[in-house]
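Before I ask anything, here is the structure I am working with.
Left out: one protein chain. Kept in place: all the others.
Let's turn to subunit A:
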Amino acid sequence: MEQYEKIYLYKRIVSAKLFIDKFYADSIDLDDIADQANFSKFHFIRLFKSIYSLTPKNYLIHLRIEKAKELLREGHSVLATGLMVGLESPTSFAGMFKKITGQSPSHFQKSETTRKNEMNKYPLRFIPNCFAETHGWKE
């Protein structure tokens, strides 16, 4: 019986995490998620952190920054990227981005664009030679 209760508990926490994964770009109220999962806010935060090593709030911030990295790589502007991941204030977006990645969004985008251009121009520089030779890939 204890095992079933544990599985039920896990399903609720995982579904809360998947909810954040799906709606990270919206204005998510973590109190609502805790309510929906039938937990007190304190209990929810404690369980979530024990599984994912981050509080739900910090998990949401990290997820938004990861998604922002993808959007910046795709060439979206810094301003648009912040909005697309649910961070409306450009200043707070840039601040969070730098705090987590160690570089500003524009600096990150510039270095990723340089890498992408180089990858397209000189693909074999990114492939160990043994594999390229085996495939018959040449410059």
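The criterion applied here is as follows: contacts are C-beta pairs under 8 Å (C-beta built on N, C-alpha and C of every residue); 3 or more make two chains touch, one makes a residue touch a chain; residues count from 1.
We adopt the following convention: contacts and distances are computed from a predicted model.
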Among "VOC family protein", "Putative membrane protein", "Lactate utilization protein" or "ABC transporter ATP-binding protein", UniProt-listed name of the chain not shown: "VOC family protein"
Contacting the left-out chain in the complete assembly, out of A:N38, A:S53 or A:T91: A:S53
Those residues of subunit A which, in the complete complex, touch the missing chain: 6-7, 10-11, 13-15, 17-18, 50-53, 119-120, 123, 126-128, 131, 134-137
